[in-house]
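Next up is a structure, given as structure tokens.
And then chain A:
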Amino acid sequence: MVSLSDYLILSSVIFCIGLVGIFINRTNIITLLMCVELILAAVNTNFIAFSHFLGNEAGQIFVFFILTVAAAEVAIGLAILTLLFRVRGSIDVDVTNSLKG
Partner candidate 1 sequence: MELLSLLIWLPILGGIFVILIGNDRADTARWVSVAISILVFVISLSLYTEFDSTTHLMQFEEKASWISQFNIYYHLGVDGISMPLIILTTFSTILVLAAGWEVIQTRPAHYMAAFLMMEGLIIGVFSALDAILFYAFWEASLIPMLLIIGVWGGDNRVYAAIKFFLYTFLGSVFMLVSLIYMYNKGGSFSILDMHNLSLTATEQAWIFWAFFMAFAVKVPMFPVHTWLPDAHVQAPTGGSVILAAIMLKMGGYGFFRFSLPITPDASLEFSEIVIILSLIAIVYIGFVALVQRDMKKLIAYSSISHMGFVTLGVFALFLAYQPGAAEGALLGLEGAMVQMISHGFISAAMFLVVGVLYDRLHSREISTYGGVINSMPKFTGFAVLFAMANAGLPGTSGFVGEFMVILGAVQANIWYAVLAGTTLIVGAAYTLWMVKRVFWGAITNPEVSTMSDLNAREFSILAVLAVAVIAMGIYPQPVIEVMQVSIEHLLNQALVSKL
Partner candidate 2 sequence: MPEIFLLSAIVVVLLLDLFLTKPFKQVTYYLTQASLLITGVLAFSLMGEPQTIIFGGSFILDNMASVFKVFMAGSTMVAMVYTRHYLTQHSLFRGEYFVLVMLAVLGMMVMISGYSLLTLYLGLEILSLSLYTLIAIARERAGAVEAALKYFVLGAIASGLLLYGMSMIYGISGSINITDIANFATSANLASRETLILNFGLVFLVIGIAFKLGAVPFHMWVPDVYQGAPTSVTLFLSTVPKIAAVAMLVRILVDGLGAMHAYWADLFMVLAVLSIALGSVVALMQTNIKRMLAYSTISHVGFIMLGFVTGVVSGYGAAVFYVLVYILMSLAAFGMIILLNKKGFEADQISDFKGLSKHSPWFALMMLVIMLSMAGVPPFIGFYSKLFILQQVISAGFVTIAVIAVVFAVISAYYYLQIIKSMYFEDGDTQRTITAPMDMQLILSINAILILAVGLFPDFWMKLSVSLF
Partner candidate 3 sequence: MELWQSFVGLVYESIPWLDGNIAAIIIILVKAVALIMPLLLTVAYFTYAERKVIGYMQLRIGPNRVGPKGWLQPIADALKLMTKEIIFPSKANIYLFLLAPILAIAPAIAVWAVIPFDEGIYVTNLDVSLLYVLAIGSIGVYGIILAGWASNSKYPLLGALRSASLLVSYEIVIGFALVTVVMIAGSVNLNTIVADQQGGMLNWYFIPLFPMMIIFFISALVETNRAPFDVVEGESEIVGGTHVEYSGMTFAVFFLAEYANMILMAVLAVVMFFGGWHSPFEGVPYLEAVFAWVPGIIWLLAKSTFFMFLYLWVRATFPRFRYDQIMRLSWKVFLPMTIVWIFVVALMTQLHIGPWFA
């Protein structure tokens, strides 16, 4: 049987991949977004695993909402990306450098 810690290890691995991806990715914003999604996936795994092993649905409900919010986030994120593409002609991380102090 799959144990709780297996899930937790899996989720933490996903989480770390997401996090590392964010920090080493210096080129593409879409990749950034995908890394964020990875983090959320890790969180969801966590919640569901806990929920399952605790016998408590709150975690699953939470996941439901996280998914929704993630979707809304993606919607807005893509919209912003589109805008950025329009004003900049590119969606590389490098182009977001006009704001400096």
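The candidates came about this way: all candidates are chains of the complex that A comes from, given by their letters.
Please note the rule applied: contacts are C-beta pairs under 8 Å (C-beta built on N, C-alpha and C of every residue); 3 or more make two chains touch, one makes a residue touch a chain; residues count from 1.
All values reported here derive from a predicted model rather than from experimental measurement.
Here chain A is displayed by itself, and among the listed chains 1, 2 or 3 from the same complex, it touches 2. Residues of chain A touching candidate 2 in their complex: 8, 15, 18, 22, 29, 32-33, 36, 39-40, 42-43, 46-47, 49-50, 54, 56, 58-59, 61-62, 65-66, 69, 72-73, 76-77, 79-81, 83-84, 86-88, 96, 98-99, 101.
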